[in-house]
Structure formats: structure tokens, C-alpha cells
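All protein chains but one are shown at their positions in the complex.
And now, chain A:
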Amino acid sequence: MIEMILHYGFMQRALAAGVIIGVVSPIVGLFLVVRRLSLIADALAHVTLSGVAAGLLLQKQFPAFQALNPMVSGMVFSLTASVFVERLRRLYRSYQELAIPVILSGGIGLGVVLISAADGFNVDVAGYLFGSILAVGESELWVIIGTGVLAGLVICFFYKELFALSFDEESAVLSGIPRRLVHLLFSLVVALVITASIRVVGILLVSGLITLPVAASLQIATSFRQALWLSVLFAQISVLSGLAAAFYFDWASGGTIVLVSVLILLAVAGGKRLIRPGSGKTGAA
């Protein structure tokens, strides 16, 4: 595969996009999962669909928007939604998860209406739904690189605050950590990462890339740092397998990535039982 990568520009772009997404998605995912917010990724991904559809519609109706990449409008939509999620969550104290179906179905509803209003697009909407890593264009790669750098910076600089807030929000706030600022920055990063991941795994499977490697790492990690590195490792294996499968067998990259992630999760959970029987259940001893 190495010669192919050196040879074809589209393979270089696919590899770069895959590696970047395979680093930032599971890291963002880890912080979401431990705060029991993994479904937010799914909700925001569906909102991105309506953003992408809005971008495509603008392109079709107004020549001035020809240069607009639908990923950018998708980002604007998911950024807006990420800010609203927190507000919606505060609306119901004991039904915080209600915010997720509200945003998820709202996003998909708007997306479907926009697609039907446009009466079809020249581009393949399925590519956004299911991902096509080999089709990452140059401008899209730049969006992905920008997202990767920004997400990396926010997570590096706010790692300790994010950890403290995830583990015990009350104590973290009382020790003087600025909860609102950190949560806001993190939700913006989540929205960006989700949109950037769509080219690689697709709207319907984004939450898989964000949560499955984390789920596998939680089976065996003792420390938070271990969970972080293991989920990145698992995500990289999945993304590179997806890329290879797309190149050699013309399989859908998103589907392969998620299936490999599921296999890793099963292997890790099974291996753990074999090595330490009875330790299958995590939690208090």
C-alpha cells in the first residue's frame, strides 16, 4: 500500500485525513463517554446533515456560493447546535438525555426537507451519510487539518481542567476551575471534530468512531492516560483498515472502520475474560 500512497494524491489525502481524525475523534470521544454524553456526538452529526444540505442548496440556488464547501456550512450548523445542547439539557433537570432526540430528529428533519426542496443534488449525498475516505478533496483536507490542530491545542491546553470536570464537576468548580469556559470550548471542538469526521466515516457512523475505540479502551485501561492512548491506537487500527478496505476491495470506508472497531471491542473484552476470568464486569470489586 505504501507505493500506492506515494503514487496517488487521493491516497495521500485519505491517509492524512484518516490519521488526523483517528487521533482527535477518540480523544474527544473519551471525554464525552466518561461524562455520559456519547450520544451527543450522534445528535450533532445529524445536525451536520442539515448544514451540509443547506450548503448544497445554497450552491445550487446562488452562484455566489459555488466556492462554499458544504462541510463549512455543516460546521456552522453543528457549532450552533452544540451550544444549544447545554441549554436544552438545563431545561429538564431529570431528563437531560431528552436534549439528544430533540436535536437529532430536528437535524435530520431539516436535512431531509432541504434535500427534497433542492430536488436532488449533483453531488452524492450518500457520500456524506456513509463516508468515503478516498474522496477527500484538497479543500476538505485543509478543513480537517485545521480542525485537528485546533482540537489538539484545546485538548492539550485544557487537559487537566477537562479531566477534573469530567471526574467530579462539583469539586472541580469549587477548586476554581472555570466550568463554563471549558465546557463551551470543548463543545465547539466536539462540533468541529464531528463535522470533520464525516468525510471519513459518514454522518450515520460518526458516533461509532467517537465511542467504539473508547469503549474498547475502557475495558482494560487503569488510568485516564492509558484510556486516551489505547483509544487512539484502536481508532488508528480501524481507520487504516477502513482505508485499505476501501482501496483494495472498494468497500465503504465508514462501514469497515466501524466494523473493525466492533471487532477490536469484542477481542479486547474476550481477551480480558480469558486472561483474568471473572473480571469481565468492570466496577467496584
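Here, a residue touches a chain if its C-beta (ideal position, glycine included) is under 8 Å from a C-beta of that chain, and two chains touch if they have at least 3 such contacts; residues count from 1.
By our rule, contacts and distances are computed from a predicted model.
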TODO: Among "ABC transporter", "Ferredoxin", "N-methylglutamate synthase subunit B" or "Zinc transport system ATP-binding protein", go ahead and choose the protein name stored in UniProt for the chain not displayed.
DONE: "Zinc transport system ATP-binding protein"
Task: Full-complex contact with the absent chain, from A:Val76, A:Leu218 or A:Ala244 - done: A:Leu218
Task: Chain not shown: contacting residue from A:Ile2, A:Ala64, A:Leu174 or A:Leu274 - done: A:Leu174
Task: Residues of chain A (touch criterion as defined above) contacting the omitted chain - done: 34, 157-158, 160-161, 163-164, 166-168, 170-178, 217-218, 221-227, 282-285
